[in-house]
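Worksheet: one structure, shown below.
Note that one protein chain of the assembly has been removed; the remaining protein chains are unaltered in position.
Our next item is chain A:
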Amino acid sequence: MNTNNQTKAIYTILAWTISGLIFFPILWTAITSFKTEAEAISSSPSLFMFEWTLENYSDVLARSPYFEHFWNSIVISVGSSLVGLLIAIPAAWSMAFVQTKRTKNLLMWMLSTKMLPPVGVLIPIYLLFRDTGLLDTKLGLVIVMTLINLPIMVWMLYTYFKEIPHEILEAARMDGASIKDEIFHVLLPIALPGIASTMLLNVILAWNEAFWTLILTAANAAPLTAFIASYSSPEGLFYAKLSAASVMAIVPILILGWFSQKQLVRGLSFGAVK
């Protein structure tokens, strides 16, 4: 084996080891979901040698309206991603192609809003929601998720748009294209992979968000994060049911991630190497 092959083999082993380490908690959760409660909390846990059961899944399905939570998660994550894109695409276009001397500052300011701990604005947002009747509504959560993830969307799209040669857009302008035509017929088709990956990332972020979705919802708009949170118990064993609920909550997003991984990686790494 020559040196190149050896290096490749080492990197491959390293990559698999790191992937295994990252994936292990998810695998452990999935395995625990098939154990009995007593097995799940056993001080000498077994990886595969135990009596497998589907009881936890049937209990969880019988006890909670899973599909209601699932639908709420879909509406909130997809809704906030679409609304976010509607705002982020023109914003990123303007910052990438019509730059002013304050564009960089504006971008930094947008990002700085992500640095504030969410709990710092909990009471004002809660009161706003209370007074506008948005508490426990999907619309309210779509608004909050859009605003929370907007800086990341704008940044991602800005980075992506910056890689598109100005000349292409200029040529379109020379041919008499309006701003709308320029964005819809020239920019969007070229930037589609970047837009798709931005949307996917935003869907994942909104799907997993577990602070605002827990605080601002009660019975009507509670997504899957609230569904998971309902399976922890201060007095009574719950790990197996909690694991089953977690698996049911993450499976849809795992499937989405699996099918779109090429798109996601391509979008995220675009512009990293010139």
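Methods note: a residue touches a chain if its C-beta (ideal position, glycine included) is under 8 Å from a C-beta of that chain, and two chains touch if they have at least 3 such contacts; residues count from 1.
What we mean here is this: contacts and distances are computed from a predicted model.
> Name the chain not shown, per its UniProt record: "Sugar ABC transporter substrate-binding protein", "Hydrogenase", "Phosphoribosylformylglycinamidine synthase subunit PurS" or "DNA repair helicase"?
"Sugar ABC transporter substrate-binding protein"
> May I ask which residue of A:I31, A:L169, A:A226 or A:I250 touches the chain that does not appear here?
Hidden-chain contact among the options goes to A:A226.
> At which residues does chain A meet the chain that is not included here?
Where chain A meets the chain not shown: residues 37-38, 41-43, 63-64, 122-123, 126-127, 130, 135-136, 214-215, 218-220, 222, 226, 229-238.
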